[in-house]
Every structure is written in structure tokens, then in C-alpha cells.
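One protein chain omitted, others in place.
Which chain is which? They are A and B, in the order written, and residues in each are numbered from 1.
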Amino acid sequence: MSLNVLVVDDSAVMRSMIIRTLEMAGVDIGQVFQASNGEEALQQLDANWIDLALVDINMPVMNGEQLIEEVRRRSAIADLPIIVVSTEGSQTRIERLQQKGAKFIHKPFTPETIGQIVEGVTEVANDNQV
Amino acid sequence: MTTRYDQVLQDVAAEAFSTLGFMFPMDEGDSADAGPLADPVVAEVCFSGPQSGALKVAVEPQLPAVLATNMTGADDQAPAEQQLDAFKEMANVICGNILPRIAGQEAVFDVHPPEICRQDAPGPGGQCVAQAGLLLDGGRVEVSLFLNA
Partner (left out) sequence: MRHTVSVADMKLTTSGEDLLITHSLGSCLGVIIYDAVASVGALLHVMLPLSTINPEKAVDNPYMFVDTGVPRLLNECYKMGAKKGNLVVKVAGGAKIGAAAQSGDFFAIGSRNVTVFRKILWKNGLMCKAADVGGTRPRTLSLDMNTGEVLIRSDGQVTAL
């Protein structure tokens, strides 16, 4: 079953790196949606069926942490699997995000790291689809 | 005496350029001796939190193109917009990685979106607590970290 993915990052180059990595990791991707901040991401989530979101933290307008809080508040999308891909180095903040059910990938990442974590999460996402 | 973070900044910048940008330092020539960068492209990332300040990254003008091509994995040279985007993202990654090294893993910072600055723009305020120079296969890089009092 292919997964619809939302990639949220204010850098277009970073979004394309993440998408390329997902393809290389052999993730069965359906549609790919992109957003450059949290607010755009919520619009995409309202308008489309999305199975997995990869989200940066530091973004203008609405940051990734605010986005995750908002997603968890909305019953229709509260269970969305989320992977945070960020330079964030604060253990305090990383733990806060993990408590909200997000996985964490540290930038700079290697494609292999993203591949492994996405594989784990997409197994869960696939299970949820059944 | 203020603590200097030159070596930490050097390590963090080299690691970021290598892992994310697929660039590596050339021979151990000290690029600090090579004089000021000609026509540099400059990005600045401001941050606030337990300490506020800015990270400034200056590179030789050809470097953003190499960086963008490497990061996207493209065969052709990346368009100008992508070049600056890639360079700003690199500045963001260096900034995000240096902060916990100087302020500890508990500190929570807000890292603001990186901006491309004019060459002749006045530098960020505050005190320069770290400077590092890298000579990469894609060109020279100078990184400086400023902390507000």
C-alpha cells in the first residue's frame, strides 16, 4: 500500500533531499505534498489524505512544535505519524516532541539514517491503513 | 576571560559540510592565512533563548552552486534560487548544531530563518566568541559566532 507523505521544511532543497531519501529507501510513496511552514502544512492536511509527515522545527509563521501540537489537538488527524527532521540539539525539546509521539532525526543526517527511521515508522503507518 | 569556541565551531562546520554537503576539507593549509574572501556570499542566522546572538557564514561566490548541486544530487548546476536556499540551510544546520555545544543540551533556543546579507552590511552585534575557517573542495568558508551581552 503506498503512502501519501507530507514534507514540511522552509528550505526547498532540504525538502527535495528528504523526498529523494524516501525514494532511495524504497518507501512505497503515493503522493508527495510539501509545505514551507506549519500553517501551510495544516492546509495540506485539511485538503488531503496524508499517512506520514516529516517536519522541521525552526520555520517562520508556525514552527514545527506548534504544528505538532495543533495536529494532536485535531481528532481527524491526531494519530498522524510524524518524524521531526531538525538541527534541534536541545534534549529538553527533543523529549517534549517525543512525548507528543514524534520520532526524531538530527540534521545533518545521512540518507541511511532517514531510511532506517522511516522504515520503522512506515510499517506502523501501513498497519494503520489496514 | 571569555571562553573561545573556535575548535568546536570548526568541527561542527566541517561535519555539516561533509555530511549534508558532501564536501571535505582540502590539505591542511591554514585558510585563515589566505586573506579576506573576495566577493563573499554571506548568510546570517539569528537565535534567541538563554543566550541570543547570530551565526555568520561567509563563503566564496562559487560555493553555493557546488553545495546545491551536491545536496540535490542533480547532474546540472542548480538554479540561483536553490543555490542560496542550500547555503542558507547549511548555515541553519551549523547554527543548530553549535548552540547545544556552547549552552548545553538542556537549553532551548529559537533559531530564526537564515537570511542572505549584503557583503557590506554591518555584522551582527555582540561579541565574536568563535571563528573558524575551512578550505573545502568547493571553496573557502568563514564562520563566526556572535553572542549578545
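By our rule, contacts are C-beta pairs under 8 Å (C-beta built on N, C-alpha and C of every residue); 3 or more make two chains touch, one makes a residue touch a chain.
The structure presented is a predicted model; accordingly, all values stated were derived computationally and were not measured.
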**Q.** Displayed partners of the chain not shown (whole complex)
**A.** A, B
Q: Out of B:S18, B:S52 or B:Q131, point to the residue that touches the absent chain in the complete complex.
A: B:S18
Q. Which parts of subunit A are in contact with the chain that was left out?
A. 20, 23-26, 110-112, 115
Q: For subunit B, enumerate the residues touching the unshown chain of the complex.
A: 11, 14-15, 18, 22-25, 27-28, 70, 73, 75, 137
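We adopt the following convention: only the chains that are shown with their structure count from here on.
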Q) If you average the CA atoms of subunit A and of subunit B, how far apart do the two points sit, in angstrom? A) 26
Q. Mind pulling up the subunit B residues that touch subunit A in the complex?
A. 15-16, 19-20, 68, 71-73, 78, 81-82, 85-86, 88-89, 92-93, 95-97, 99-101, 105-113
Q.
List the residues on subunit A that touch subunit B in their complex, please.
A. 10-14, 16-17, 20, 58-60, 63, 86-93, 107-110
